[in-house]
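Reviewing the structure listed below.
A single protein chain has been removed from this complex, and every other one stays in its place.
First chain written, first letter: the chains are A and B, and each begins at residue 1.
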Amino acid sequence: MLNRLNRTLRGIGHRVIDRIWRLGRASRFFLSTLVLSGESFRRLHLTIREMYFTGVLSLIIIMVSALFVGMVLGLQGYNTLQKYGSSDAIGVLVALSLVRELGPVVTALLFAGRAGTAITAEIGLMKATEQLSAMEMMAVNPIARVVAPRFWAGVISMPFLAALFSMVGVFGGYLVAVPLIGVDEGAFWSQMQSSVDFHEDIVNGVIKSCVFGVVCTIIALFEGYDAPPTAEGVSRATTRTVVNSSLAVLGLDFVLTSFMLN
Amino acid sequence: MDRTTIDLWVGIFVALGVAALFGLAMKVGNLTSSQIGATYNVTAAFENIGGLKARAPVKSAGVLVGRVENIQFDSKTYEAQVTLAIDTHYEFPKDTFANIYTAGLLGEQYIGLDPGGDEAMLKNGDKISHTQDAVVLEKLISQFLYSKASETDEKKESK
Partner (left out) sequence: MTENIVEINNLSFAYNNRLLHKGINMRFPRGKVVAIMGGSGSGKTTILRLIGGQLKPSAGEVRVDGKVVHKQSRQEIYRLRRKMGMLFQFGALFTDLSVFDNVAFPMREHTDLPESVIRDLVLLKLNAVGLRGARDLMPSELSGGMSRRVALARAVALDPAIIMYDEPFAGLDPISMGVIVNLIRSLNDALGATSIVVTHDVHETFAFVDYIYFVSDGVVVAEGTPDDLSKSDLPFVHQFVHGEADGPVPFHYAAPDYRQDLLRGANA
């Protein structure tokens, strides 16, 4: 029995040390990506190409999800607000929920699922088929050439996607509130405008989405770069990308929100 | 997928994103009505500011004319020192009243300026001498109870 306990403890210890070691590798990876970013901007077409794959191709899922989220917010919000006779505040509720929280967070989660996994799979496969090795042997640094442009593409795309999410979501809420339910259009917009502060809500939301962009993209890149070069290794890496990105985004959201509300 | 097509789509994407940010700032937020112009500062002392916060609106006749810049505690007079940043387009006489109102029944608190009749105007760094504190709910209730209690007392005495 003691033997088993011993083994379990050692197993846990191993895994914790493994995680910490991984975190160290990931931090070094992050730093080299930043340091070697010069080429992503000198040869802008590399970054732009990646922005197409991470940003443009995510547009559909982001906008459709935003529409539905906004509409649900409108419905649920109205359902509760009208009990207190405050159905005029529906615009405020939809806008603030989206701009402050749902815009950045849901966009980040969708991004991790769509673009993040694509990045992880692509880099993992490049590693498995020795393309990254070939690049190294041709004296081209794969981090500068493959990783950094994708990183900056993700970081730049995220705030735009989050802003689009919030905008389409507000429109979705408007669709439900004004034409469907019959809330007064003027009250909807004016209440919203007087309650949503540019500095506190919108700027903070943009800051959040930038941070999430950095986190989600670097996690996706690292998991792909670090994956064992087998089919199983790559598939497990894509799962890890989604899980780790989601946890990181939600955790950071709490930290940032408490920071900002102070 | 050649380079020109990719560039086109990325350009559209960035344009959409910037438009969304703009739309959020203008339509959803209140960027247009926030103070982007020059302001001048005046101070006002209150015994109780209630729930007044920095960046709260300063209104006159219901129109936004400025923002609360700063709230500090004066340890000599034991009063709250509120610094108001007023848009330079608007001038107020020296005997203006500064009152703390509440928007709606339980909404946020703001400062309302009631202009007096003085010909001299407030300048940067001046102090508003006429102030009215925020209505604190507890004081209101205790006042009501006290007046109710004294009413019953009077009735008893007059019997």
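Operating definition for what follows: contacts are C-beta pairs under 8 Å (C-beta built on N, C-alpha and C of every residue); 3 or more make two chains touch, one makes a residue touch a chain.
It should be emphasised that the depicted structure is a prediction, and the values quoted were computed from it without experimental measurement.
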item: Touch partners, limited to displayed chains, of the chain removed from view; value: A
item: Of A:Met1, A:Met137 or A:Leu261, the one touching the omitted chain in the full complex; value: A:Met137
item: Hidden partner chain, residues of chain A it touches; value: 125-126, 129-131, 133-134, 136-140, 145
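Here, only the chains that are shown with their structure count from here on.
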item: Mean-CA-position distance for chain B and chain A (Å); value: 36
item: Complex interface listing, chain A residues touching chain B; value: 45, 48-49, 51-52, 55-56, 59, 95, 99, 157, 159-161, 163-164, 166-167, 170, 189, 192-194, 196-199, 201-202, 206
item: Of chain B, residues touching chain A in the complex; value: 1, 3, 6-7, 9-10, 12-14, 16-18, 20-21, 23-25, 27-31, 33-34, 55
